[in-house]
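See below for the structure under consideration.
One protein chain omitted, others in place.
Let's turn to chain A:
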Amino acid sequence: MTQDRTEMSEDDDDNSQSPPLDLRSAAIADHCSSSSSSTPNKSRNCMALNSQTFPDHVLENVLENVLQFLDSRCDRNAASLVCKSWWRVEALTRSEVFIGNCYALSPTRLTQRFKRVKSLLLKGKPRFADFNLMPPDWGANFAPWVSTMAKAYPWLEKVDLKRMFVTDDDLALLADSFPGFKELILVCCEGFGTSGIAIVANKCRKLKVLDLIESEVTDDEVDWISCFPEGVTSLESLAFDCVEAPINFEALEGLVGRSPFLKKLRLNRLVSLEELHRLLLGAPQLTSLGTGSFSHDNAPQSEQEPDYAAAFRACKSVVCLSGFRDLMPEYLPSILPVCSNLTSLNFSYANISPDMFKPIIHNCHRLQVFWALDSICDEGLQAVAATCKELRELRIFPFDPREESEGPVSELGLQAISEGCRNLESILYFCQRMTNAAVIAMSENCPELTVFRLCIMGRHRPDHVTGKPMDEGFGAIVKNCKKLTRLAISGLLTDQAFRYMGEHGKLIRTLSVAFAGDSDMALRHVLEGCPRLQKLEIRDSPFGDVALRCGMHRYYNMRFVWMSACPLSKGCCKDVARAMPNLVVEVIGSDDDDDNRDYVETLYMYRSLDGPRNDVPKFVTIL
């Protein structure tokens, strides 16, 4: 088993890196927890010279004061491996813990090692669960974590969850157990409703951040906005754009009025333009705004219309704009006063045509992050390229997300962006037509790319001009973009594309493959050639047992491997499980699966310090 402790997987929202929860350090953990905590044996102290002049506990105090300044978890993990003394002190001083896979360890292991945690970042389901590739009730329950932490970390301040199953009871326990609780961030979570949110709003009196992002929140018909306590709040960020439930607007207006520190406000689809207008007049200090529906209530237009542009003009600090959930395009020009300040603009819920779009984007010179629907067309992308010279991140989503849809953006838009936005670091691009030439151009024009995700929606589509596979395009990306850490491929791809990836993709940490490749060799190239690979998600590709075996030297150093609709046999998966005892090998099927069937529909495997989980649903078999 090789120890690769340097760089680790990173989601697009992670800023720091995390080495694996090292299995050897786990052994150290076990050893330390059983040894006495008073005077350690001098012979085990690595600072042999100094031990003659200073007692160990003094050295540890010094160390504690120094390690306090270490923030990056990569650095902290490295420090913890120096020796037992450093391990112990690091464990005492780590206040923010990141756990990339909630099943990699048990909550008890967390609380036994780290004693003073104030902030937890926890991720659950693998990303392909977002696309209905995994049955509901698979797991990733927050419950055991919150109940364990309730006893161990009464001083907990922040919880940031992604793709976890969180119940109202969990939220109630959280609100009850942590009197100093400040930040709750739930991204792509589900299992709770407005009643759980109401409890958090009501009981967490020091709450600064309540961010519900892309989560499924059931409408329990609770007026949760009214549950915030009276008086001035500490709220700095309130995001509820994903909550599909009407809110008490008067209560919201009152809440905003007594939240002087509020900087981020993301409204949901059920807040109208008139209501937005009233809020803006009362909160000109906002820096980040989610505009809600951006359309009228069903009221006639004959009365005096509010001056929306004036309201936006008053918001001099807004740099991040999103929402537009049900945009009435004739009102879009109201945002013009803030355009020149914007660094982030999200139009990805608004069906905006090029003609509506161009006058707006023309003013957004400072834009760094831009999300939109492909309704802006290649023409709109050309306008972005002409104006947004500082663009770092671009995401173009399909208005009509079907394989056979028209596809208003193409290689023309991609080419234009590559020529105009030379500082581009991250791109997600859905389209129906693409050429190798455009992808190659991007690889040459945008050397700063770290994330390249291209989704040609029609499966197995070749370069629509030359008819050739998209191998050369993706090959150029891995060759020329020397900083590339995340790659998602699509279109017609042969094993050659994977050969390029294995040869050049030395920094790739996340790889997404769908309907690609010809044979086991393709996957083998990647498993043998990409030493930093952490997260591998593959669907509907012809990779089987031979390929799976090629990665055995890597799996302990990866966060997870997902393979669905690939020709894998149960026998081979069992072999892998047997050979690698610290790897949890889950085979996910449906209820009517024949247990004796050899074919594996979905394989999801990940390393774990605490063995198989104890909450396995009946459609999951752990080999």
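A few remarks follow.
Quick note on the criterion: a contact is a pair of C-beta atoms (placed from the backbone, for glycine too) under 8 Å apart; a residue touches a chain by one contact, two chains touch by 3 or more; residues count from 1.
Criterion: contacts and distances are computed from a predicted model.
Hidden from the displayed complex is a chain whose UniProt protein name, among "Large ribosomal subunit protein mL43", "Auxin-responsive protein", "Insulin-induced gene protein" or "hydroxymethylglutaryl-CoA lyase", is "Auxin-responsive protein".
Listed residues A:Pro398, A:Gly491 or A:Gly529: the one in touch with the omitted chain is A:Pro398.
Considering A:Leu133, A:Cys204, A:Leu252 or A:Cys573, the position touching the chain not shown turns out to be A:Leu133 (whole complex). Per the touch definition above, the residue from A:Val409, A:Ile440, A:Met457 or A:Leu484 contacting the chain not shown is A:Met457. Of the candidate positions A:Ser348, A:Asn363 or A:Asn423, contact with the hidden chain is made by A:Ser348.
Residues of chain A in touch with the missing chain: 128, 130-136, 188, 214, 216, 242, 269, 295, 298, 300-301, 325-326, 348-349, 351, 373, 397-403, 430, 455, 457, 459, 514-515, 539, 590, 601.
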